Each structure stands twice: as structure tokens, then as C-alpha cells.
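To start, the structure under review is shown below, and the notes come after it.
The complex is shown incomplete by one protein chain, all other protein chains being positioned as in the whole.
Residue numbering begins at 1 within each chain, and the chains themselves are lettered A and B in the order written.
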Amino acid sequence: MSDVLSFGNESFNNLAFYSGLVLCKTVLMGPLTSVFRIKNKVFSNPEDVARFAPGKSINTNDDMVERIRRCHQNDLENVVPFTLIGLFYVSAEPDPDIALRIFRIFAASRMLHTVAYLVPLPQPARAACYFAGVGATGLMAFFLFARLTFFK
Amino acid sequence: MSDVLSFGNESFNNLAFYSGLVLCKTVLMGPLTSVFRIKNKVFSNPEDVARFAPGKSINTNDDMVERIRRCHQNDLENVVPFTLIGLFYVSAEPDPDIALRIFRIFAASRMLHTVAYLVPLPQPARAACYFAGVGATGLMAFFLFARLTFFK
Partner (left out) sequence: MSDVLSFGNESFNNLAFYSGLVLCKTVLMGPLTSVFRIKNKVFSNPEDVARFAPGKSINTNDDMVERIRRCHQNDLENVVPFTLIGLFYVSAEPDPDIALRIFRIFAASRMLHTVAYLVPLPQPARAACYFAGVGATGLMAFFLFARLTFFK
């Protein structure tokens, strides 16, 4: 019998793949912010202005930069709890097919959320993606607490 | 002998329960923000205004929405490091009673922090909850580093 938190557990394996994917997307929002900061010459610190846009002043109100930052923040608020609850959830050795479906719905919802935020698509596209992600996390939490309650 | 990161380890079990609880609370700050955005017609994106409050303008200064957002941010800053350090801490197989006490103090401090922030209660109520949470995380980190140092 193999460990529950190892690649011997199919659901752990799938969590690593789908969480890894959305975590990488989340991290890449940082360099994307940098690209638009440099392109639009929009910086929050005097030392950044001095180096990358001499003569410009501090600007914390650029539409595109703030939009990427809000998208990044929404990722942190959702992708990180998903991964953490996901680790506890896969420890409970859930049905691998249900788990895989939940991970896929979450990963797809976050990818589409980013598209909806950055294009931007008309609402309620982004809201639907957001709530699909929250629902996927909620489902895992429900299974986790059900397991913890039976177990005790 | 069972794995350290599995439900065979009582402290992992308890971490899953208490971390799961505060992580769910953290995720639910998102929909709570949505409720107040819709109620107060306060949105940060033109596409949100167009769909949910036609004729209104962008507003990033609503008192209640910003209060919930600050509370949400404080959760991210504390609940996530707690859970991550907690995972390493339970791997070190701490005394289960001490671990349980730390988890309960943390979870209670974060629930009360939210109450203190949203009511709002007079200070230093919120500050006390905040520092209780930081202390719980610090205790785990202390035990973890003690273990890693002896182990090496």
C-alpha cells in the first residue's frame, strides 16, 4: 500500500497536475503585470520610475495594470485555498473519477476566469467562472468534512 | 506504522479540520464581497457596472466593501502560512494535545478576528485576535525549527 500523499495515489497525481497548472498561471500574472507596467510606464515606487521611466511620476491607477492585479488577487484568493483543501481532500482518498472531475472543473473555471477578466468579456461570464471555482472548492470541503466526521 | 501526512496521524487529522474550517471562511469572504457590491452597487470594472448597476460609475471606495476586502486580505496573509507551516509541523509528529490546542487557538482567533473586523468591535479586540493567530503560527514554526535542528 502506498502513501496517500504520493504519486501512488491517483488523485494526488491529478491534483499535482491541475493545481500545478493554475498555480503556474497565477505566478505568471506577476511578469504580465511587469510587461504592462513597462509598456504603459506605470510604477508604484520612486526607484522603479527612476530606472524604468525617468521623468514620469508615480501612478497607481492604470486601467490595465489594475485589472491584471485584481485578476491576480482573485487567483490568490481562490487557487491557494483550492490547493490546500485539495491536499486534505486527496488524503481522504476520494473516488478518483469524482476528484478528477472536480479538479478539471476548477482548473477550467480559473483559466476562463482569467480570459473573462483580461479580454474583458461581458458579465456574468467572469462571475460564472468565479462561482464555478468556489463551488469546486466547496465540494471538496464538503467531502473532507464528511470524511472527518465519519472518521472521528 | 502509518504515514505522517495521512489521517492515521491524529495531528494531521486535526489540522485538516481546523485549517479546512478557516480556509472555507476565507473563501466565503469572496461571495460576501459580492453581496455587498450588489447591495451597495459598488463595482471596480466597467463590465460589472454595465451588467449589475447600469448608469452607475466605478467605485473603489465603499466603506463596507473595502472593510471586507481588508479582512479577506488579512486572512490570506495569516491562514495560508498557518496551513503551510502546519503541514510541515504535523510531519514532525508533535505532541497531539499541544498541536490540537494550537490549532484551536488559531481557528478561534481567526473567527473572532472576522467578527471584530466586520461588526466592528472597538480596538484592541481585532489586534488581540490578530496577534493570537500570529503567535499560534510562530509556536508551530518554533517546534518545526527545533525538530529540524535536532534532526540534522
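Rule of thumb we're sticking to: contacts are C-beta pairs under 8 Å (C-beta built on N, C-alpha and C of every residue); 3 or more make two chains touch, one makes a residue touch a chain.
Note that the structure is a prediction, hence the values are computed from the model and not measured.
Across the whole complex, list the residues on chain A that are touched by the chain not included here.
Touch with the absent chain occurs at residues 3, 5-7, 12-13, 16-17, 19-20, 23-24, 26-27, 29-31, 34, 44-48, 50-52, 72, 76, 80, 83-84, 87.
Which chain B residues would touch the chain omitted from the figure, given the whole complex?
Touch set of chain B with respect to the missing chain: 3-5, 66-67, 70, 74, 76-78, 80-81, 84-85, 87-88, 91-92, 120-124, 126-127, 130-131, 134, 137-138, 141, 144-145, 147-148, 151.
By definition in this document, only the chains that are shown with their structure count from here on.
Quick check: superposing chain A onto chain B on C-alpha atoms, how many degrees is the rotation, to the nearest 5?
120
Rounded to a whole Å, what is the gap between the Cα centroids of chain A and chain B?
About 17 Å, centre to centre.
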